[in-house]
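For this depiction, one protein chain was excluded, whereas all remaining protein chains were kept in their positions.
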Amino acid sequence: MLLIWKVLKRIAFTQTTVAKINMYVSLPHHKKGTHMSRFLEVLNEYARPLTPACIGTVAREIKERLEAEEAHLEITFTYFIEKHAPVTAARGLMDYQVTFRATANGVTDFVMGVRAPAASLCPCSKEISRYGAHNQRCEIEAAVRFDGDLWIEDLVTILESAASSPVYAVLKRPDEKYVTEAAFDNPKFVEDIVRDLAVSLEKHPQIRSYSISSENFESIHSHNAYAQISRVIRA
Amino acid sequence: MLLIWKVLKRIAFTQTTVAKINMYVSLPHHKKGTHMSRFLEVLNEYARPLTPACIGTVAREIKERLEAEEAHLEITFTYFIEKHAPVTAARGLMDYQVTFRATANGVTDFVMGVRAPAASLCPCSKEISRYGAHNQRCEIEAAVRFDGDLWIEDLVTILESAASSPVYAVLKRPDEKYVTEAAFDNPKFVEDIVRDLAVSLEKHPQIRSYSISSENFESIHSHNAYAQISRVIRA
Amino acid sequence: MLLIWKVLKRIAFTQTTVAKINMYVSLPHHKKGTHMSRFLEVLNEYARPLTPACIGTVAREIKERLEAEEAHLEITFTYFIEKHAPVTAARGLMDYQVTFRATANGVTDFVMGVRAPAASLCPCSKEISRYGAHNQRCEIEAAVRFDGDLWIEDLVTILESAASSPVYAVLKRPDEKYVTEAAFDNPKFVEDIVRDLAVSLEKHPQIRSYSISSENFESIHSHNAYAQISRVIRA
Partner (left out) sequence: MLLIWKVLKRIAFTQTTVAKINMYVSLPHHKKGTHMSRFLEVLNEYARPLTPACIGTVAREIKERLEAEEAHLEITFTYFIEKHAPVTAARGLMDYQVTFRATANGVTDFVMGVRAPAASLCPCSKEISRYGAHNQRCEIEAAVRFDGDLWIEDLVTILESAASSPVYAVLKRPDEKYVTEAAFDNPKFVEDIVRDLAVSLEKHPQIRSYSISSENFESIHSHNAYAQISRVIRA
C-alpha cells in the first residue's frame, strides 16, 4: 500500500514523501482471519510526521485493536537530502531508500534501514595496472538498532564514508576532478567497504546491532560483488 | 508466458533457454474477443529451434488461425555465449538478453534486439584528473532489421566493440590488468558509444534499420546517462 | 533521477509527491556531448507546482539552454486521490501512476498518461458456469493529448468506468457486497475494457488522441490477457 507521509528532518522541520507500507499481525488461534480495514483506520489516525517513536506507537496500537499477540509494521520511503558538491558546493538533491521496521509484542523493537549509492574503486585493478583502475557504483545498506535518537542524515554520512567516494546529484568540472582523484586515492574491495562500515558502527555510542552489506556493480564483469556482516553489539 | 525454447547457435547446433512470449492479434470488428488457447496451440506446434524464419512462420500461422488482419509475436530470452578472457583465454559464459519480434500482416516484418553489458570510461574525467577516470558498467541495446541471416553472436560483437571495453564472466589478474588499461586507453561518453555503434551498423552490408541506445550507470553520480539513435537506412 | 514535486490538484491546492524524471535533448552534429548539470539547473528553477503548462515551459527552457533542436521531458509520479467506498462512504487514499511527457521542438507537444488498477470479471466464465465467475485485478492505462485543461482526477474516473468495477483502498462489509455484485453484473473481456474506454474518449470534447491498454492478471491462468488501441482523433 502506498501513502503520503511526512518524515521528521534533521534540519528544517519535515519532508513529505511517498511511503510503501506493509502491516502484519500474528493471528490468535480462535480467529479465521484479520480485519484488514482496521489496519487502515489506525494508520489514518497516525498519519503525522514519521519518527521512530511514532512508528512504535502505531505498531502497539495495531496490536491492541486487532487483538494480536504481535504486530509488525514496515514503512519504506524515499528520503531526500540536499548535498553540496565537494569543490564548487553546487547543491543537488540526493535520494535514499529508508525503511522503518517496528515490532510490538509486549516490548517494542525498532530497526532503521538506509540504502545509499556510492562509488567503489578496485585496489587489485589499481595495483596491477600501469594506469587507471576499474570503479563502479555500489549500493551500501545498513539496518541498525540504536539507543536514543539517530537521524537518517547521520546514518547516511556513516555509510558514504565507508566507500571509495560518495556519489553526488550535481558535479561541475572541478568537482568531477576531485571525486575521480579521491576515489583513486581510496581504493576498496567490497569486503573493505563493509569491514570499514562495521568499524564505524562498532565505535558509534548509540548503535546496539547492525546488519550491513554492499553490492558492487563491477564495471569489468557481468556479475556483481557482494559482502555482508551482521552483529549484535549489546541487547 | 514463459516457455523452454531452443535457439539456433552460430557454432554447435542449438542452445536451450527459457523464453518469455507475448502474442497479439488485431481483432476484427465483428468479434468480441480472441481465442487465447489457439495462441498456445500454434506455439506448441512450432516449439523447435528458434530462428528468425521460424518466428515469421509462427506469426503468419497465428494470423491465419485467429482470422486476424495482423499478428504480432515477441520472444525474449537469455542467450549464452562462451567468451575467452583477453590474455589468459580463461573461458566463461556471458548472458545476453535477446528479443525476436515478428509482425505478420500480408508481409512479414522481423526485428532482432540484443542487450549487452559493457564498460564505459569517461573522457572528461580522464582529461581533467591527474590520475584515474570514473568508469562504470553500461547497457547497450540494438534492435535491427536486416537482409539474409544475422547471428546473435555477430550483433553482440558489434555492440561490445562500441564500448570502452567489453565485460567478461571470468577474468584472471593479467586479464584484469589488460581490461583496466584498455578501457583507460579508449574513453567514451555515452553519446560516443551510440555514435560509434551507429557508424558500425551503417557500414554493415546487411543492416536495413536500427534503433540503438546506451545507458551508463555513472559511478560518481546518482543518476544514469542515456543516449539513443534510430534510423532507417533502406526500407 | 528522483525529485520531490508538487502537483496541482483538482480540489484543495497541491499535492507533494516523489517524481522520477528523464530528460533528453537531441545533440547538434558539432557537439560531442551534452551538459548534464544544466538539466538540473533548469529543473531546480522550475520546481514548483507541476502543471502541463509548466512542463512545456521546462522542456522549452531545456531546449534553449542546451542549444538543442529538440528537448524531451518525462516525469512519472505517484498521485493520490481520496476515494469514498460505494456504500459506507469510508474514505481511503488510492494511488495512481501518472506520467507527464513534453516535447519541445519549435512547437510543444504534451501527453498525459495515467495508470489505474481496476477489477475485471470474465463474461465467458460467468456464462458457462452454474455459479461464480473468475475475476481479477487489471491495470488500465491511457496516454492522451487534449485541448485546454484536463485534471488527473477526471481521466482516472474515465478509466475506472471502463472496468467491471473500480477497486478501493478501504471497503467495509456492505461495500464489499456491493462491489462483488456490481462486478458480477458488469462482466467484461479485456477487449471490452479498452473498447469501452475508447468510446468514452472519442466522445470527450477535449481528447485529441489516445493510446490505451488493459492488462488482466487472469485469476485462473498463469498468463495475463492484454488489449490495446491507439488513435489520433484530430491533430
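We call the chains A, B and C, going by the order they appear; numbering starts again at 1 in every chain.
Just so it is clear, contacts are C-beta pairs under 8 Å (C-beta built on N, C-alpha and C of every residue); 3 or more make two chains touch, one makes a residue touch a chain.
Please read these numbers as outputs of a predicted model, since none were measured by experiment.
**Q** What are the shown chains that the omitted chain is in contact with?
**A** Among the chains that are shown, those touched by the missing chain are A, B, C.
**Q** Tell me which of C:Ile62, C:Ile75, C:Val114 or C:Leu171 is the one touching the absent chain.
**A** C:Leu171
**Q** Please identify which residue in C:Val42, C:Val58 or C:Met94 touches the non-displayed chain.
**A** The missing chain is touched by C:Met94.
**Q** Which of A:Asp95, A:Glu141, A:Glu160 or A:Asp192 sits in contact with the chain that's absent?
**A** Of all options in A:Asp95, A:Glu141, A:Glu160 or A:Asp192, contact with the hidden chain holds for A:Asp192.
**Q** In the complete complex, which positions of chain B touch the hidden chain?
**A** 1-4, 15-18, 37, 40, 44, 78, 80, 90-93, 95, 169-172
**Q** For chain C, enumerate the residues touching the unshown chain of the complex.
**A** Considering the whole complex, chain C reaches the absent chain at 94-95, 117, 119, 121, 124-125, 128-137, 165, 167-169, 171, 173, 176-177, 179-181, 183-184, 217-223.
**Q** Can you list, in ascending order, the chain A residues touching the missing chain?
**A** Where chain A meets the chain not shown: residues 1, 22, 24, 27, 32-34, 36, 124, 189-192, 221-223, 225-228.
Going forward, only the chains that are shown with their structure count from here on.
**Q** Based only on mean CA positions, could you tell me how far chain A sits from chain B in angstrom?
**A** 35
**Q** Quick check: how many Å separate the C-alpha centres of chain A and chain C?
**A** 30
**Q** Between chain B and chain C, what is the gap in Å from one C-alpha centre to the other?
**A** 30
**Q** Considering chain C alone, which of its residues make contact with at least two other chains?
**A** Where chain C meets two or more other chains at a single residue, that happens at 1.
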